[in-house]
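Here it is, the structure, as structure tokens.
Excluded from the complex is one protein chain; the other protein chains are retained at their positions.
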Amino acid sequence: MRIGDRSVTPAAGWTLTWLDREHGVVRLSDGRRSRLALVEGVGAEWVVTIDGRRIEVAATTWRERVLADADVAARAHGGPIEVKATLPGLVVAVTTTEGAEVGEGDALVTIEAMKMQNEVRAPRSGRVAHVAVAAGQPVAAGALLLRIE
Amino acid sequence: MRIGDRSVTPAAGWTLTWLDREHGVVRLSDGRRSRLALVEGVGAEWVVTIDGRRIEVAATTWRERVLADADVAARAHGGPIEVKATLPGLVVAVTTTEGAEVGEGDALVTIEAMKMQNEVRAPRSGRVAHVAVAAGQPVAAGALLLRIE
Amino acid sequence: MQPPFRRLLVANRGEIALRVMRACGELGIETVAVYSDADAGALHVAAADRAERIGPPAAAESYLSADAILAAADRAGAEAIHPGYGFLSENADFARAVVAAGLTFVGPPAATLAALGDKLAARRSAAGAGVPIVPGLTVPLDDGEAALDLADVGFPALLKAAAGGGGRGMRRVDRPEDVAPALAAARREAGAAFGDATIYLERLLAPARHVEVQLLGDRHGNLAVLGERDCSVQRRHQKLVEESPAPGLTAAQRDALADSARRVAGTVQFDNAATVEFLLDGGGNHYFLEMNTRLQVEHGVTELVTGLDLVAWQIRVAAGERLPEAVLHAEPRGHAIEVRLYAEDPHHDFRPVPGSVGAWRMPGGPGVRVDAGVGADTMLPSEYDPLLAKLLVHDVDRPAAVARLRRALDETLIGGVQTDLSFLHWLVDEPGFVAGAYDTDLVADRWADGPPVSAEDEALAALVAAEARLAGISSSPGRADAPAARPWAEAARRAALRERPGAPRR
Partner (left out) sequence: MQPPFRRLLVANRGEIALRVMRACGELGIETVAVYSDADAGALHVAAADRAERIGPPAAAESYLSADAILAAADRAGAEAIHPGYGFLSENADFARAVVAAGLTFVGPPAATLAALGDKLAARRSAAGAGVPIVPGLTVPLDDGEAALDLADVGFPALLKAAAGGGGRGMRRVDRPEDVAPALAAARREAGAAFGDATIYLERLLAPARHVEVQLLGDRHGNLAVLGERDCSVQRRHQKLVEESPAPGLTAAQRDALADSARRVAGTVQFDNAATVEFLLDGGGNHYFLEMNTRLQVEHGVTELVTGLDLVAWQIRVAAGERLPEAVLHAEPRGHAIEVRLYAEDPHHDFRPVPGSVGAWRMPGGPGVRVDAGVGADTMLPSEYDPLLAKLLVHDVDRPAAVARLRRALDETLIGGVQTDLSFLHWLVDEPGFVAGAYDTDLVADRWADGPPVSAEDEALAALVAAEARLAGISSSPGRADAPAARPWAEAARRAALRERPGAPRR
């Protein structure tokens, strides 16, 4: 089991009871106290909610892990990165232009959603190759905002 | 649509909205007031719960209805009837014996379930051909209690 | 606050087990559930910190087995046992065994359970303390002298079990000559239910109201009288609806009830929670019925009007705490009503209905409390009481509380089994209930098996069924083990039975 970049050993001495398989509700007990938890996901990718906090757990095999690491490495060091909207909303500002050099963490686009203004920042440094949106434009989750090379 | 032995016309002027298809929860509105209802069942046989009351509705075609009527007629007038337990419990008394003549509605067997004593009565008059249970015996729902000829 | 106990075992199931565990959670006490094989997947097991199996489904071998429960408490390292209501809650031998095992019994002293568990002895004590009792015998009815000294009792009368409770062993007799035959049946039922076939006779007071007074005492001699509850909406001498304050009582009547309740408690060494039950006749005179030395099902009604947590206080006084002034002089506020949601068919003598709950939608919002023992798709073991949940409302006065109850019922949906919800929908619009003018005959006199389904409801049911067939809905699509499909099979079986001409329709 992996959480973030660390390997985590499942808790020993706790028993798990399924309360609602459809919704992934479980009860955990160590014989002294019990806690409710929720699990969602499929295959190797799970989110476990304990005391209201979502904890992402990768239940990967060795082979899956090697492939995933290779993919992450490729995205980090080579080729262009597409920056996409992580939530639907209205573009209220584009604070970079095509051709501009941006540093990791620089603000690129501001999207208003659920009454909040959310800044989209550069995942790594590079040159802005293409800007796909303009202020005033509504975007869906996953929509391309711009490309960094 | 049939309720009991009568044909019932679905209500006009009401709109139906599904709130939870999985559990059969619907909202009914005539534009002035609305009511919640629940529907369970499959095929031609439904139970609709309105204001807490379960109403059995047969959504039968003409062909299904003819076949069902023929079956009911056969059971009412000919052949032996098997009297079965309608709920699981403990047989606390058998108040008839093999060979006895019983009238419609006569008490035959008492079953205790959920802290209540429930009397099983004769669905029609006849002679008790076989008694399958004795006092002190637990029975499952659907278990044969006795046969009337 | 230091928890009163480190770990407490709840010797019960269903909604009351959950209720006790909630109190423990708030007090910082670890909880131990017990369960029979029929309850391995029950909500009260899921809610506990730890769970212990105590036996097969039959209550006699599990929830009524003092040995099994004490063994579970030992295994789990519990310091105290809360018995809930029913089962072993008023069993003096069990209370004694708990204390002998070095644990705390959350309830009155064993001697008090013994003294008040004998309803006949309690009648004598109450009368001795100057409390009016229901006219009738204060000694057991012998088989031989059945027709003897009954002239003074007055008829109609009720045969009652001395060890009784919950309506079992009770029989109505209309004339002296009916006593002998009814006595045999009453003895059989009482013997089976309580292991004690002692029967006595009381005049049947009717019309009458059932009003009870909540007591809470500590081990330092303090006693709080926490108002009354009217529990007159009954079927089979068992309560369906309770409210506080009782409608239409004068201040003098209320004070007299409180005074009588205090006097009854004074006949024993009392602490913890108990309820003194009375009948009120048409003239507002009250008569002692019995004292229940345990938490009542309907304690939440008193919690809503007083703002107190009675279960938490049971546990705290059991640990030796003193009741503070705020409890001893709690003032009621507003009006509370509880309705019990039962898996019972109110259109067929409130007969318990086996099966599984399907859909489960409970109301929310202001002034609504739900204490549930089941949820969606919960199996209902046939071995136990068919209580599913208690729905309680609280508002500034009775008319507002009734309106709130009506609103809450409109939000409530239970699938899978017939429940008494249809009765409750009728009740909140029943003129006598709405006016607060009702007595223990309400269900028998005004409901019987309920009105026929209205033409509008039949037309709506037909509409819904037609749409369901069109929409390709089925009870529980895509689930192989579909518990909700079973109730339908049951319903189909009953429908088939009913279609047969000449089948009895009770």
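By written order: A, B and C. Residues from 1 in each chain.
One rule holds for everything that comes next: a residue touches a chain if its C-beta (ideal position, glycine included) is under 8 Å from a C-beta of that chain, and two chains touch if they have at least 3 such contacts.
Treat the numbers as computed from the prediction; the structure is a model and nothing was measured.
J.: For the chain omitted from this view, which of the shown chains does it touch?
T.: Among the chains that are shown, those touched by the missing chain are A, B, C.
J.: Among C:Gly195, C:Gly365, C:Pro431 or C:Gly472, which one touches the chain that has been omitted from the display?
T.: In the complete complex, the chain left out is touched by residue C:Gly365.
J.: Please identify which residue in A:Ile55, A:Ala100 or A:Ala132 touches the non-displayed chain.
T.: A:Ile55
J.: From the list C:Glu90, C:Glu303, C:Asp420 or C:Glu458, pick the residue that touches the absent chain.
T.: Considering the complete complex, C:Glu303 is the one touching the chain left out.
J.: Just the residue numbers, please: which parts of subunit C touch the chain that's not shown?
T.: Its contact residues with the unshown chain are 1, 18-19, 22-23, 25-28, 300, 303, 307-309, 311, 326, 333-334, 362, 364-372, 394-396, 399-400, 403-404, 406-407, 410, 477-479.
J.: Even though one chain is hidden, which residues of subunit A still touch it in the full complex?
T.: 1, 3-5, 8-11, 14, 16, 18, 20-26, 28, 35-57, 59, 68, 72, 75-76, 86-89, 92, 104-105, 113-118, 121, 123-124, 141-142
J.: In terms of residues, what is the contact footprint of the unshown chain on subunit B?
T.: Residue positions of subunit B that touch the missing chain: 17, 19, 22, 27, 29, 31-34.
In this text, only the chains that are shown with their structure count from here on.
J.: Could you please state the distance in Å, as a whole number, between where the Cα atoms of subunit A are centred and where those of subunit B are centred?
T.: Roughly 54 Å, centre to centre.
J.: Provide the C-alpha centroid distance between subunit B and subunit C, rounded to the nearest whole angstrom.
T.: 29
J.: Residue numbers in subunit C touching 2 or more other chains?
T.: Nothing qualifies.
J.: By residue number and range, which residues of subunit B touch two or more other chains?
T.: Within subunit B, no residue contacts more than one other chain.
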